[in-house]
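These notes are about the structure you will find just below.
All protein chains of the complex are present and in place, except for one that has been dropped.
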Amino acid sequence: MYLDSFKKIVLNYRAVFFDAFGVLKNSSGIIPNIQNTFDYLKKNKIDFYVLTNDASRSPMLLAEFYQNNGIKDISIDKIISSGMLAREYLRHKVKNGRVAYLGTPNSAVYLEAMDLITIPISKLDLQHHKIDEIKVLVLLDDEGFDWEKDLNKTVNLLRRTNVPVIVANTDKTYPVSEDEVAIAIGSIAELLENIVGKTFIHFGKPDAQMFNFAFQHITRENNYQKEEVLMVGDTLRTDILGGNKFGIDTALVLSGNTIPDQAEFYIKTTGIVPDYICESITT
Amino acid sequence: MYLDSFKKIVLNYRAVFFDAFGVLKNSSGIIPNIQNTFDYLKKNKIDFYVLTNDASRSPMLLAEFYQNNGIKDISIDKIISSGMLAREYLRHKVKNGRVAYLGTPNSAVYLEAMDLITIPISKLDLQHHKIDEIKVLVLLDDEGFDWEKDLNKTVNLLRRTNVPVIVANTDKTYPVSEDEVAIAIGSIAELLENIVGKTFIHFGKPDAQMFNFAFQHITRENNYQKEEVLMVGDTLRTDILGGNKFGIDTALVLSGNTIPDQAEFYIKTTGIVPDYICESITT
Amino acid sequence: MYLDSFKKIVLNYRAVFFDAFGVLKNSSGIIPNIQNTFDYLKKNKIDFYVLTNDASRSPMLLAEFYQNNGIKDISIDKIISSGMLAREYLRHKVKNGRVAYLGTPNSAVYLEAMDLITIPISKLDLQHHKIDEIKVLVLLDDEGFDWEKDLNKTVNLLRRTNVPVIVANTDKTYPVSEDEVAIAIGSIAELLENIVGKTFIHFGKPDAQMFNFAFQHITRENNYQKEEVLMVGDTLRTDILGGNKFGIDTALVLSGNTIPDQAEFYIKTTGIVPDYICESITT
Partner (left out) sequence: MYLDSFKKIVLNYRAVFFDAFGVLKNSSGIIPNIQNTFDYLKKNKIDFYVLTNDASRSPMLLAEFYQNNGIKDISIDKIISSGMLAREYLRHKVKNGRVAYLGTPNSAVYLEAMDLITIPISKLDLQHHKIDEIKVLVLLDDEGFDWEKDLNKTVNLLRRTNVPVIVANTDKTYPVSEDEVAIAIGSIAELLENIVGKTFIHFGKPDAQMFNFAFQHITRENNYQKEEVLMVGDTLRTDILGGNKFGIDTALVLSGNTIPDQAEFYIKTTGIVPDYICESITT
């Protein structure tokens, strides 16, 4: 398998979309030496954004992690998260009423910034609350609730009322240590969808809405062509598929989800072909 | 929609397979007046068995419920449960070693009767236990463990070791009150299967193995033909589909899952057509 | 079920996206009296576009149908088709080489306008052609090829070469008479995807890329807000789901796919809730 040098190929582009997990950070923290890459981008006047399937906290808190780890280039305005799309949905489609949610208080920040009244599923009482006041259910994070009690409550809520369900992160799992993962809210959403038989609204890569949102964001200031933007990610089914479909070039990095040994095999069996394969963004 | 009289049609058969939930009992207890039906069967020399997707407790405990509620005809030898198929699997394919499981101690009784050493997932320590000693994982019941902690542990166990996973009940939900359901172990199995990408082994209706097991059971003593057996259930996708496929006649009753108003619509859209439709087994 | 008057609700918007089949036309031709609606839109200065899952012919040919049927308002620049998205993909991601396709010569017009060399699967010889020169496969239309011969050839092509596969219309069926449908290329795509196990790239409603393409199109000239645009369609899973997810208001019409009797039931079971329900766009 031929490996491209990231620093060489990136010179063909004016802007880069970076996936976060497996590209910029992993379960041990920031991937070593990426500051060097951000200096290189700045020197070469290449713009960048972080495109992350994450609704567990606000862009501010997501940016804080990079800031606290010495990567000063990644500021709040560089972060584009799937949670932001959920917020956009609410802004356009839910003008008032109550929003029920599964997630932590940190994830609910998204919703509370708006004029909506939020209520965690854990505090919802199906017998006594006015269920009809709930206008939408948002799935934000796998933490912050009792899975057995609150998922059962969610199933019964969705049997009694017909509100849209927003899934703010489509990932199935996320890494928690070098060899362990945790079940993400995207998998929990599939469990619920499968049980109640309804179609939820999912936000996050590979969906085109995520890429479009990011592209509109970056083209507000600069008039980039799609040919001038590169998507860089470690996962074929989200980063590479989504980037390809959106019509931008794609680079798979082997610093995360996709193990070097298996990259070629997965590319062949899935039919999801990146334009480049790089060891990491530091090469 | 034309409704058949159960007591009339059953005279065409020498044996009946009854589904349990929605046919013999519901969330309030025994369905009223079914004792009368069992007297009628006895009078007419029609044999019967209860075919239930249930691995939460042993046939003995399942039978006890009927006994305690005055239905003396339903004794332990009349119960055929999906849990019994899981036990059969272990008997044939797992001769020794440890069996990990998700479920209550009541459900694990199935496994402990054998010469296998059982360990609930909740007591498994991925760091210190000898993972290699585990020969099979059995999903028995949705209760008896901490969903968040133990499902995450199960995902990581299945990433580290390649053992068969047995699902002892394929139901998605079960009723807990007149208008509420609970998520069943079948749904949890799908969640895990979806995350780890492996193919589990599922036991329970509509699978042919369940019907075959029951049919072999009843024909040990009497040489019934398939034409002489009637499957009676309240759910098209399990009871009626499974019975039809197995080659026996089927009767849908409207005392459970399938609401009278919607029966015709569901039969038309699913293409799963019962031979008869009856209000309940007491008509 | 409360029915809204289309002419009343449309006054709340500055632009409308119309689905074509079931809204503007059906298998008998143009839906009667819609000219009146287009006059009404013009009088009220409400802009409109036709958003159609169709790659069987060019926007020019699609517009010609309306022109020939007396609806002069629907000109070529009002048509936004899923085929146009496939063309966009090729423009950005496939600069040269051969494009293989399934479809009629009329559907291939999309591709031939570009600098690409096209070859229908029917003329491809797996033994003698240079398979490596094929850079992409595009599924355009269910007509124009021998299903048995050419679908088998396509499966073997995709086993030998790893190129992206573009599906230019995600619809499963389309109506051919009052009570008959035909299998659409979207279903054929699923058949192939299922066999070769690869992930194809699908364009068309409900995908966000279709709505985004249309929205960018209309906002080139006028700076509409999402709140000012209404999606009107006859199908919950494409028109209404896609519109809702994109963040615009949606109206279900009962002049096509969704039968009045079943509208409420389908809305309840799918959880796809339109903002309005109208008999047709002429009410």
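A, B and C label the chains in the order they appear, each numbered from 1.
Quick note on the criterion: contacts are C-beta pairs under 8 Å (C-beta built on N, C-alpha and C of every residue); 3 or more make two chains touch, one makes a residue touch a chain.
Predicted model only: the values in this text are computed from it and were never measured.
Of C:K72, C:K95 or C:R159, it is C:R159 that touches the chain left out of the display.
Across B:K7, B:H129, B:H217 or B:R237, the single residue that touches the chain missing here is B:R237. Residues of chain C in touch with the missing chain: 126, 142, 146-148, 151-152, 155-156, 159-160, 172-173, 179-183, 187-188, 190-191, 194-195. Where chain B meets the chain that is not shown, the touching residues are 88-89, 91-93, 158, 162-165, 196-201, 207-209, 212, 226-227, 237, 241, 244-249, 267-273.
As a convention for this text, only the chains that are shown with their structure count from here on.
The chain with its Cα centroid farthest from the Cα centroid of chain A is B. Annotation: the chain A:chain C pair of sequence copies touches via predominantly the same residues, more than half of the used numbers being shared.
A separation of 39 Å divides the Cα centre of chain A from that of chain B. Each chain gets one centre point, the mean of its Cα atoms, and the points for chain B and chain C are 44 Å apart.
Inter-chain centre distance (chain A to chain C, centres taken as mean C-alpha positions): 28 Å.
The set of chain A residues that touch two or more partner chains is empty.
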